[in-house]
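Sharing a structure here in structure tokens format.
Chains shown are a subset, placed as in the full complex.
Order as written gives the chain letters A and B; numbering starts at 1 within each chain.
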């Protein structure tokens, strides 16, 4: 057994987190910053943070991840990181020539109490910020919230620093994107384009974190929301925030700053969340939903109905982030599956409310968020009463192997399989992709483990 | 594509190009870390100095060096990261430290990560209490033999004393060896500080606590600075089993607490990664009288040489014969594999920028493949790793290094026993050219005219590739996809791209095959769409 020390028996843990279902804020901020064209993320802290985050993102996307670090030394920790950041800004604009540097803090600089507004304005005063370039920042103390919080803070910072209301409103819908893959965003952009809705998606990872290999390395790949577009978000008609925990702050900030009203929606995973997304987009962009999308929906329903026998009543354990888990759980329930154990390290009241509602007909379901809502807990539950399927990031594979469980990878990080940034989970096609993955996981497991006389040629 | 020789490549062009792009101060500083090698009069290279803020570097932090590198690979310690969740998360299973706990009842905590998951209230009011509770929970759940506590950045700042907590908890749980590390990420200038701190901890809390090692054979060694990435330590263990020599402790690949506790009973220490473990090697020598020599199991010839060193050291003809037998036996497959691979690899070029020793060691493997290493450098090396230990006395200690505890050790009152007399050592030196307690550094082994670059930056890497178009570039995960986007095959030498083992004879063969694969693989020829290739455009692709 890989996880040989995990037993069914629980103790009431208060302090020790074991195999977390979360990580810390800065990586989320770094990720979000990559979704702005020409933006170089910068980690204001020790070198290690930056190195860890770049490695984690590289392993997940199998793409170059660039970011600067303030390279704190013991001295900076005592005297503050101002000098480091000013020098970093100078160095980066000179050598790497970004359009914007997006600074995020770390537990180190937060504990010290560095005042970023002041430091950045000192850098500007010192002439370290070239004409037309910009340094923005967000506070991402690692000891508050999780990577999801960091993502949210970075997205909110885009609003704070870029969005501008001019007198001229535009018939455009902002889509504030929660944590998802470039593939997921590509699908959302395809849907909005089929709808003929004018939208600004931010941050936008397409053509950034799935960049082509063509022999040229581009430090700032073609994709990403342009700063021009980010500015224009203030003139848009409405904002759809996809994923409460990642986008609510940005939506509120934009409403406060530029009077753009908003609606929070789930990331469109599964047909119900996709339905709501399309209907909301339709309503707010004042465009009809074309028949071709009804057909896509119908194809997904067709696939689910054909697979229904295999899905019905299957017990599923899930771990990941609230914005993914909420629509994913709803999707599983809508396919008559039973998501029975769900954990997220990200503390969220909203998660609790939504899960309570979604799981109201599954009394055996347990879910937990925040501290100690970790994979050790999830595994203990599985040891207590088994499941038919596990869904989550790469760390799930250890549980899956120990318990001989079908396993579908979803979430962050996925370090041991390629292609998740190529194939969407969002929209109806993404739903079909998930159904196919789940079915393959079930059927591969059955075909491998059943008695020889039970091997079947057909479904 | 055969490459021209180093002389023709104008390696000096590089420095010019790079310096142009940097701000003046940066250029001045960086130019001291970029030198053209001459093995006969090794030039001084600036290293182990702060990275300039804003420079995109390969480097990580002290915590990574201490917890991630040195302590992480030991399977029966519950390693609790005291801090916010990130540090524990990122050092969880990310270094491919393979481990083999043969029996189901044996401890193996490698697939777990443990953290106090500090919240803002812990930062404000202090985290010691939470750490204590966490330790109690760990004991209740896992009842481990040992618990190590690793400090992350805020711990030092808020004044949490992990050593005091460790002492208190050790009193509460007398059966559990509990100890802490002040390895906050901001200490030092790179992972290197963490290695040093870890070495100190190993010495203070583990080494020498058990005088009864499990031994099978007459002779016993330690293998230091070998972390069992991709299973390297497994093949080294096999090799020693075949020659009939015990490995008391590997530090720290595939290791256990017991190995550390008995390491002082070995007869000889072989040092793989000089940078990360030389402190322990030295301390074992000073306290217990165990000589150390630099060893290398990367490369077939290097492995043979290291094994012979062991035979010569013990001076036992039977052992020497067994070693020669094993070498002869293994070299058959090695030579066949080399011959096969060289047809594809001969004359190709490599660049490598990794850790503390691999950038040196892997040059052996490339040279066995007929490939030239044009440029190399360390991510966190010191001058002695480049220029050799002889420069140690001349290294200026700066503020960053001064902050790292330097422990002074003395001969153990009861257990100090020089394994060889000074005379014996001198004889061995003379007869077999074995250098004891010495490392000559990487530059000594690199050709004249090659480039040596410390703490390579992203920008410099791009330039190197643009200018010299190597056939293979070796570094880590952060560099991997940049290099490949430029159409150059990239070989990770931190984690081997999930390959390996690459150590010893078996590993060498694996490496030859993997490099041959890189040399033969055709996908990078397909980067340009045919309608964008000139020959296609000209030849046939004309719009009607």
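The rule is short, and it goes like this: a residue touches a chain if its C-beta (ideal position, glycine included) is under 8 Å from a C-beta of that chain, and two chains touch if they have at least 3 such contacts.
What you are looking at is a predicted structure, and each value in this text was computed from that prediction instead of being measured.
In this file the complete complex is built from protein chains present as A x2, B x2, though only one of each kind is pictured.
We take it that only the chains that are shown with their structure count from here on.
Centre-to-centre separation between subunit A and subunit B, using Cα means, comes to 34 Å. Listing the residues of subunit A that touch subunit B in their complex gives 1-5, 11, 13-20, 22-27, 42, 45-49, 51-56, 58-59, 62-77, 84-85, 87-92, 94-96, 106-108, 111-112, 141-144, 146, 211, 213-218, 345, 371-372, 376, 395, 398.
Those residues of subunit B that touch subunit A in the complex are listed here as 21-23, 26, 50-64, 80, 83-94, 104, 107-109, 111-120, 122-123, 130-134, 137-138, 140-142, 152-154, 156-158, 184-190, 399-400, 403, 458-459, 462, 476-478, 480-482, 484-487, 524, 527-528.
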